[in-house]
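Before anything else, here's the structure in question.
In this view, the complex is presented without one of its protein chains, the others remaining in place.
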Amino acid sequence: MDFTYTETQGMIRDTLARFLADTYDFDARTKMIASEAGRDPAIWTALAQELGMLGAAFGEEHGGLGGGHIENMIVMEELGKVMAIEPYLPTVVIGGGALTAAGGAVADHMIPEIIGGNVIIGFAYAEPQGRYNLANLRTSAKKEGAGYVLNGHKSVVVAAPWATHLLVTARSGGSQSEADGVSLFLIEAGLPGIVRRDYPTVDGFRASEVYFENVSIPGGALLGGEGAALPMIEAIVDTATAAICAEACGVTERLHAGTLDYAKQRKQFGQEIARFQVLQHRMVDMFMEVEQAKSMTIMATLSLDKPAQDRMAAVSAAKAKISQGARFVGQNAVQTHGGIGITQELAIGHYFKRASMIENQFGSADHHLDRYEMLTLAE
Amino acid sequence: MDFTYTETQGMIRDTLARFLADTYDFDARTKMIASEAGRDPAIWTALAQELGMLGAAFGEEHGGLGGGHIENMIVMEELGKVMAIEPYLPTVVIGGGALTAAGGAVADHMIPEIIGGNVIIGFAYAEPQGRYNLANLRTSAKKEGAGYVLNGHKSVVVAAPWATHLLVTARSGGSQSEADGVSLFLIEAGLPGIVRRDYPTVDGFRASEVYFENVSIPGGALLGGEGAALPMIEAIVDTATAAICAEACGVTERLHAGTLDYAKQRKQFGQEIARFQVLQHRMVDMFMEVEQAKSMTIMATLSLDKPAQDRMAAVSAAKAKISQGARFVGQNAVQTHGGIGITQELAIGHYFKRASMIENQFGSADHHLDRYEMLTLAE
Amino acid sequence: MDMEFSAEDMTFREEVRRFIAENYPESLRAVQEEGEEMAKEDFLSWHRILAKKGWIAPAWPAEYGGPGWSATQRFIFSEEIAAADCVTIMPFGINMVGPVIYTFGTPEQKAHFLPRILSGDDWWCQGYSEPGAGSDLASLRTAAVRDGDDYIVNGQKTWTTMAQHADWGFFLVKTDRELKAQEAISFLLIDMKSPGVTVRPIITLGGEHEVNEVWLENVRVPISNRVYEENKGWTCAKFLLAHERTGIAGVARSKRGVEKIKAIARSEMDGERTLLQNPFFKRKISQLEIDLTALEFTELRSLAGEAAGKGPGPESSLLKIKGSEIQQRITELALEAVGHYGAPYFRGFGEGDNEHAIGPDYAHRAAPTYFNARKTTIYGGSNEIQRNIIAKMVLGL
Partner (left out) sequence: MDMEFSAEDMTFREEVRRFIAENYPESLRAVQEEGEEMAKEDFLSWHRILAKKGWIAPAWPAEYGGPGWSATQRFIFSEEIAAADCVTIMPFGINMVGPVIYTFGTPEQKAHFLPRILSGDDWWCQGYSEPGAGSDLASLRTAAVRDGDDYIVNGQKTWTTMAQHADWGFFLVKTDRELKAQEAISFLLIDMKSPGVTVRPIITLGGEHEVNEVWLENVRVPISNRVYEENKGWTCAKFLLAHERTGIAGVARSKRGVEKIKAIARSEMDGERTLLQNPFFKRKISQLEIDLTALEFTELRSLAGEAAGKGPGPESSLLKIKGSEIQQRITELALEAVGHYGAPYFRGFGEGDNEHAIGPDYAHRAAPTYFNARKTTIYGGSNEIQRNIIAKMVLGL
């Protein structure tokens, strides 16, 4: 048992932290979000080419640093600390994770492109009717010749407005919520028949509704077996869920630290509000949630390569706890700030917004408690 | 809309409060409980004969004061304030309620006996397998000649060791949890074949396991229609549930007041602990629970004569809220007292024990939330 | 003791319900359903309709233009207004400065201001909070210095709700530098069009422009616009605070809010069942309903006490605390209910876009409303302050 970082891992964290401290302060982030594109592409390029950060989690055979889940955890936590809107999660964690799992020629081709910063991937998995059930799909992929024809509507595809590629779940067979018949495709984002409606999200990202209207895609776009991709998709989403747990650690750590700083300087009734015992104990409770979020994130991350049952139970336990913790820390950070906490002016409110979205992303606490029980308490 | 007591109701409350202040302090109660009998019969006699208190909730035609549910609420709240172990709930609220509902000769005979203090009734309704489901009965009443023969085992019959009579639910037909086939009997406690195993309860009452072994009872013992008593039993138990909500108001009020007193006098780190803001806010939260318990008790009590659906929803809403409040107030009273709160020496710990038992009596918060949803949110 | 409404009350309820059904502006309903910010005129249209009917100021004494209702009638009225999803009547004139003026004002002040509050001719805002003194009114720094028949006012206020529309504001200012805080405050009525008044927007988390900073630079205010005696403004402020807390429980609106959540949960699917059939989501709703019932009956007990001559005491802080917590929980449930569609954000983005909102109609405001609702435990004296008040005034701590 060992909970320490390797030297390389420590370096990744420090390098990234320094870079973000220089480039990603609150004002810079606000400007990116307000810009036409909604991001600053130079940051992504720098992450790839100056820092080599996009390769941290990939194998050396593809030009990566030979890392994996722990490297993703480190990167996501640092990105969380500055509320980065960079598409690391869909591109590297999810897209990269799918490619690594699928292997073969497409991986050999695409992973170096990801590492080089030339590719951005949007994960088109959610559908209006599906809630958090990954198999509940109406989007269809009909075999036609050597390829497929895609039809359907995907909800809230984060980073889709920026994406070069889309990773799409679709039904190539079976009935609407059946485990069998689910396939996974990596396709170019600009194919004819792909219609997007773009919008910002409340927490600063850009996303799209994506409509597939008779989109012809090549057979080589298929990742994994036709109609047999659900287990792989579940593993990918678990990996992504662990990654946003790590992001939540960064976000809640800053919510806590920001609240502490504010409370030490803000005066009411003639003294710093940090001297009020009720607020002290509340900040202690926030601290305890942050610490437990870190513990659960490590637990879940170290479980990602376990057998599916164990992996799913571990990830659901972590996400349930962290959803609850993110709400607690976020709400109390705002409450302790008072009025200033609910304005756009201070970073704290924006951390709260991101924390609130993390709560339900890839499943609410209730969803994960359900799944945890199904796996461990079924009678 | 009117939430004030009538003059008579105010007098009942004041008279009872004065009497209990004189007779029922913590030491007196401790001695009663430790005595062989587990009670002081003189108190019951005085309540009946000196104060006329046992008639407050009965109609004038039976020699009562013409009151009803509100009088029960007043009495139970005062009894709660001193943690009285008097069998008012099973005898007057439950037994008296059943007799009033059934009417007829048995009521005309028995109610004056209750008012006179000559009768104590134990309510034998719970069974080992039944949890809070009133229809889940294995105790059987077989018709034999003009009467019935009882067989079965009743759990935790409070006041049974003192009882002159038992009010018994039994199955005269139907299958184990069926609504049809449930009958209600009021029988003498000393009939041949009734076997008791007596014990104290954790909160100071005496109770028994009651076993019926081929107990012959007369036909006149039947209250309500044979096999059709479930609606009446449900109404009686709702009345009883509202009554312990009132008792909970008395208990939690004292838990709160006792904590307040203690906090104002107890010093730590050089000041009264009442000056610690965390404890102040906690006592405010306790206060709010007590106030809300009072509101819900009034709401439930005033709903007892409404149609069954409305009555049940109101009582379940109240009991769920009060179960939660009783736990919150009890636990925090003990916590605020520290070590002394968990000894037998101080009253506070005993109030906590009673509050804890009230939590699950006639159904836990979860049970009542289930029932509330079934009545109001069924889809 | 009974909790039934009398036949007269029931008739009254019918009358109110019918009036709303027949008179509430359809155009306003459409704006509300879009979920966009209301224009000043939107608020005023409904205000004027109620004013014309004589129902705009339920709590005012009849002599000043109130309808002369009982506490129960006022309760019924507020229930029906909420049940019909009517826009909120801005409280600053009707519920706040109005009662201060008819209680403490001069005959001239009453004659001039009260009719204009009723009619909606004057839109009011409240100048209380200052930067660095949120709930701590005793440490105000905005100061008024006498100059002939005027005060010259300098300072800065913040969290001033709807000041962008305001014709008049009521302000707490210091009128004496020597005296202790509470003995040095006066209550001034300031024309927001006076030279030296600047209003700057504060944008809140959901993107709303509801609150403002108000800068006062050498603003000249006639002494005749001071309510009550100089340095006695604290008396007005305390009176108003107590007044503000009644009704702050928001029971009727929250009841309506719970119904809306149920409707959402009936239409959202959770696998093969509706979200309302999910036992845990259903449990959160039932727990909320029960907590709301407890709040409702606590408010009714408080109203009954009021009717019996006991003014709304410090225990009304309970209503504020529990009421605001419930309002927040409603918005939490809405956000949880809409799933993925909580994320898209539209305000101010792609305006002029005629397409329908992304996701179901009820989804696109869930997150901003949730964010915005965090204010309910902060404003009007934060819930921490309310607990301090109960600790001190009720528990004697």
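All chains are identified by letter, namely A, B and C, in their written order; residue positions are counted from 1 within each chain.
As a working rule, a residue touches a chain if its C-beta (ideal position, glycine included) is under 8 Å from a C-beta of that chain, and two chains touch if they have at least 3 such contacts.
Given the structure is predicted, the values throughout are model-derived calculations rather than measurements.
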Where the missing chain makes contact, among the chains that are shown: A, B, C
Option from A:T164, A:S177 or A:S295 whose C-beta touches the chain left out: A:S295
Chain not shown: contacting residue from A:I12, A:V215 or A:A317: A:A317
Given B:A102, B:I298, B:V334 or B:L375, the one touching the chain that is not displayed: B:V334
Chain A residues that touch the omitted chain in the full complex: 1-6, 9, 70, 260, 263-264, 274-275, 277, 280-281, 283-285, 287-288, 291-292, 294-296, 298-299, 302, 317, 320-321, 369, 372-373, 376-377, 379
Positions on chain C contacted by the hidden chain, ascending: 279-280, 283
Absent chain, residues of chain B that touch it: 126, 128-129, 131-133, 136, 155-156, 158, 177, 197, 199-203, 205, 207, 209, 266-270, 276, 278-279, 327, 331, 334-335, 338-339, 341-345, 349, 352-353, 356-357, 360, 364, 366, 369-370
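Just so we're on the same page, only the chains that are shown with their structure count from here on.
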Longest centre-to-centre distance from chain A, chain (CA-based): B
Rounded Å distance, chain B centre to chain C centre (Cα mean): 43
Separation of chain A from chain C, taking each centre as the mean of its C-alpha atoms, in whole Å: 39
Multi-chain contact residues (two or more partners), chain B: 277, 281
Multi-partner residues of chain C (each touching 2 or more other chains): 384, 387
